[in-house]
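So, subunit A:
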Amino acid sequence: MSKPLLELLIAGIKFALVLGFVSVNALFLIWLERKVSARIQNRMGPIYVGRPQGWLQTAADALKLLTKEDIIPAGADRLTFVVAPAVLFTSAVLLFVVIPFGPGLIVRDLKLGVAYAAAVSGLAVISLVMAGWGSNNKYSLVGALRSASQMISYEVSLILAMLSVVILAGSLSTVEIVEAQSRIWFIALQPLGFLIYFIALLAELNRAPFDLPEAESELVAGYNTEYSGMRWAIFFLAEYANLFAGSALAVTLFLGGWQGPWLPPVVWFFLKTFLVIVVAMWLRWTLPRVRPDQLTSLGWKLLLPAALVNLGVTGFLVLAG
Partner candidate 1 sequence: MTTAEKTATQSEEVLEQVLTVNFGPQHPSTHGVLRVVARIRGEYLQDAEPDLGYLHRCFEKIAEGWTYPQIVPLTDRLDYLAAITNEWAYVLAVEKLLGLQVPERAEYIRVIVGELQRILSHLLWMGAYALDLGATTPFLYVFQERERLYDLMQLVTGARMTYNYLRIGGVKRDLPPEFFPLLEKALDNVLKVADEYQALVLENVIFQARTKGIGVLPPDLARQYAISGPMLRGSGVAWDLRRSEPYSVYDRFDFAVPTGQNGDCYDRAVCRVEEIRQSARIIRQAVAGLPAGEVRAKVPAAIRPPAGEVYTAIESPRGELGVYLVSDGGPQPYRLKWRAPSFVNLQVLPEIARGAKVADFIAILGSIDIILGEVDR
Partner candidate 2 sequence: MNLEAFLTEVKSRFPGASFEQAGQDWVLRVPAAEWEAVAGYLAGHGPRFDYLSSLTAVDRGDRLELVLHLRALAAGERLTVKTDLNREQPEVASVTGIWKTANWHEREVYDLFGVVFRGHPKLRRILLAEDFEGHPLRKDYVDPRRRKVEGQA
């Protein structure tokens, strides 16, 4: 076999692995969210399908959704409507390319890893706006506009928080950033940076308390009001894939990535990532939702200045040695 063909094959296998991992992992996360929320709310959560803990509930749900009728509203903009979920899912999958699960366990260690992650995660907003506009539904439209304004407000702070880590590590490569934390995790040097990143991440992921685009009590289901069956399932999966990717990135940038004593690196990586995810879930089931204008003013008036100051101070300290 010629070399380019082999490389293509390997890339194909890697892609299939990532895709499989993303889907299964998202199903697992949905199960986890249901269990966590159930425990927080003094309930049992799913217990019947896949006894005793309802392991197979989400798989069964996914199967059911796949078999449902595919409905496209009569007034919808067909192309945008159909493509929107795929765009969201693609952006989520693309993020996994630069996540280092362990030493050498990365799809591709890009030199511009962090910049790539920032760019790819910005794609999500396009998908939501497409979904909102394509549905030709007022709730969807308002939801999409909300998400656009929200993501733009938080993208900046998110990237600034990432940049301060980049300054510390002196590299944009995610692998090198993890390796730079062998002595001390960046969360110790960048507590403010981590906080900004985490808050901005929640907003970026549209998770409570920042779940305005799909605020159920106001906009029915926001941008995905008109979606059902498989397309809705893809939205749902993509959301959880994004949650995992965002948390994994948080671990990579601030919590030392795969590093840790005794246990194998991969285990460490997953432990930390799930810790971040559970904290995000915990917040979601505890807090009320903020208002759109409160959200944007928090983003622009508090997070952005804080991120700028943080970046400036970091840069200064690094320069000063």
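Candidates were picked such that all candidates are chains of the complex that A comes from, given by their letters.
The rule is simple: a contact is a pair of C-beta atoms (placed from the backbone, for glycine too) under 8 Å apart; a residue touches a chain by one contact, two chains touch by 3 or more; residues count from 1.
Quick caveat: nothing in here was measured; it's all calculated off a predicted structure.
Candidates 1 or 2 all come from the same complex, and the one touching subunit A there is 1. The residues of subunit A lying in touch with candidate 1 in their complex are 37, 40-43, 74-75, 136, 138-139, 141-142, 146, 208-209, 211-212, 215-220, 285-294.
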